[in-house]
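Take a look at the structure below.
The complex appears here minus one protein chain, its other protein chains still in place.
Now for chain A:
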Amino acid sequence: MRLINRHPARTTALFLGLLPFVLIVLLYGTASQERLANNPNDKLLPGLEQMTSAVNRMAFQEDRRSGEYLMWQDTTASLQRLGIGVGVAASLALVVGLLNGILPVVRAGMAPLVSALSMIPPLAILPILFIVFGLGELSKVMLIVIGTAPIMMRDVAQRVRELPQEQLIKIQTLGANSWQVVTRMALPQVLPRLIDAVRLSLGPAWLFLIAAEAIASEQGLGYRIFLVRRYLAMDVIIPYVLWITLLAIVIDQLLRLANRRLFPWYNAGGH
């Protein structure tokens, strides 16, 4: 039988899926143990013990200087920036994408601009954002918006244009005006696709968030990682990275579930 036709059984698939994770943990564990056996103060590959004590210190004990629980403070600060940034970007993408997708006049005027904007490397204009919006929250949120919105705008416009021409004609024969075509045909069908676009944009959004926090910030997950880097505090960095990954997975899955719940027709192959 050809390799392309061989499908693993459920349990085999589960095993194959878990295997790489287990291997990485094992590999790290042995390497770490070996280094710590040589030098108990080694900082490069901290063991489980060092990491849990670091997490305990960061997340469950008040910071001696500020009296805050640093990890939670960092988490809320970062999630707030991410949420506002992605939220604003998604809203902009919805409005611009819908108009671009459905109104030829708007498309003629806007589509080239959106395409050009989406080609600008967002990190290249980070200095401009810092100069214009200062070093506060606004510049970080703006980086996420500028980094993710143009691509989502193009995506939404593309999804709108992919709606069958037949539907567009049909709704006109039912007497719809342009506004109704947007609100009753395009908008409801593009919403689940927007959520998909947001899910894909979350990766870049995290990238921009951490980059902005690393350069100028006083709190945030990215800020903390780059701060403790000076002390080679791998026992903090690794748990932070794992925590960020976990947050990203949870957000992604929540969006997936929301999409399923809110738009049953979409996920059952109704499009």
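Everything below uses one rule, namely that a contact is a pair of C-beta atoms (placed from the backbone, for glycine too) under 8 Å apart; a residue touches a chain by one contact, two chains touch by 3 or more; residues count from 1.
One rule holds in what follows: contacts and distances are computed from a predicted model.
Entry comment: the absent subunit's protein name, as recorded by UniProt, is "NitT/TauT family transport system ATP-binding protein", drawn from "Succinate dehydrogenase cytochrome b subunit", "NitT/TauT family transport system ATP-binding protein", "ATP phosphoribosyltransferase regulatory subunit" or "ATPase". Touching the missing chain, out of A:M1, A:V105 or A:A268, is residue A:A268.
Residue in contact with the omitted chain (choice from A:A37, A:V105, A:A124 or A:I169): A:I169. Within chain A, the residues in touch with the undisplayed chain are 164, 166-167, 169-177, 179-180, 183-185, 188-189, 263-266, 268-271.
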